[in-house]
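The complex is shown incomplete by one protein chain, all other protein chains being positioned as in the whole.
A, B and C are the chain letters, set down in written order, and residue numbers restart from 1 in every chain.
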Amino acid sequence: MKLDILYFSWVRERVGQSQETVETEAVTVTDLVADLTLRGAGYALAFVDTGAICVAVDQELSDFNTPLKDGCEVAFFPPMTGG
Amino acid sequence: MKLDILYFSWVRERVGQSQETVETEAVTVTDLVADLTLRGAGYALAFVDTGAICVAVDQELSDFNTPLKDGCEVAFFPPMTGG
Amino acid sequence: MAAHVQETAFDFSAEVTSFQASIKDSGAVVTFTGIVRDDSGTMDHMFIEHYHAMTEASLQKFVDQAIAKFELEDALVIHRHGVLKPGEAIMMVATAARHRKDAFAGADYLMDYLKSRAPFWKKEIFKDYTEWVESRAQDEEALAAWSQEPKV
Partner (left out) sequence: MAAHVQETAFDFSAEVTSFQASIKDSGAVVTFTGIVRDDSGTMDHMFIEHYHAMTEASLQKFVDQAIAKFELEDALVIHRHGVLKPGEAIMMVATAARHRKDAFAGADYLMDYLKSRAPFWKKEIFKDYTEWVESRAQDEEALAAWSQEPKV
């Protein structure tokens, strides 16, 4: 299946891009992260500590056990610092 | 001694005036209230429940045991409702 | 730090603009505006009496206390007296602090003081009768809570 992946803040900077579409068989966000980590050193660095990263699936804050569906939008970012 | 007495809100309305100078030998606010109560029915009504009344001596919130000095400004009023 | 008592309306926008222009180190500005409410729909106006000789000094004292207690960079209080129509602003408070929790707490604290310790008395004038607004027990309780609560 195909997923739209977004990266923000220092996750984006480490990965080196803000958005990409990936082809994956990942069942959950955790699986997806394992896939992404293989894409290069920047990815590995971005995801080295998933405890420091948040995920949103289809624009809803989610956790790493969330199941994924074809066409999902998955966003990775550090804890938010709005306000 | 002479005291300047001020009345506010419904204390003023019951007493029938906002300000007067009184000659008194009152030692404390409680003594003064006893004196004032004798001045007429409006005063008696105003001071019928001193638990419902606040006092300021020389513009400082005080209590009924506060001693009085010649030339003091003593103000009586219900609990404040600012804001 | 300023405290004003006045009969005329104040210009909230101008006051806040000037307040904000004067602050340097604050990341947080909180304002409160109190507005004449007419719950019954039959109030003609509100009349606010005050103890002129005591009012401004008393407000200034509360402002100084709030600044010290919550490490505010600045605080402002404006309170009206006289005749006010429903919908008109009675008073405003503004606080500035480095951190938002202090700015909120400072404004909240000032309001609790103003409600129960500033020498103002509100009278509501209806078509057929008038009524002095009564103080509320919960306002006294809110004020008392500041002496107990640990600082946020």
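Note that in this section a residue touches a chain if its C-beta (ideal position, glycine included) is under 8 Å from a C-beta of that chain, and two chains touch if they have at least 3 such contacts.
Keep in mind that this is a model prediction, so the values were computed, not measured.
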Listed by label, the shown chains touching the absent chain are A, C
Looking at C:3, C:48, C:103 or C:118, which residue reaches the missing chain?
-> C:103
Could you please point out the chain C residues that touch the chain left off the display?
-> 12-14, 16-17, 20, 23, 25-37, 39, 98, 100-101, 103-104, 107-108, 111, 142
Contacts of chain A with the absent chain, listed as residue ranges | 6, 8-10, 12, 56, 59, 61, 73, 75, 77-83
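As a working rule, only the chains that are shown with their structure count from here on.
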Cα centroid separation, chain A vs chain B, in Å, comes to 72
Here the gap between chain A and chain C, centre to centre from mean Cα coordinates and rounded to Å, is 48
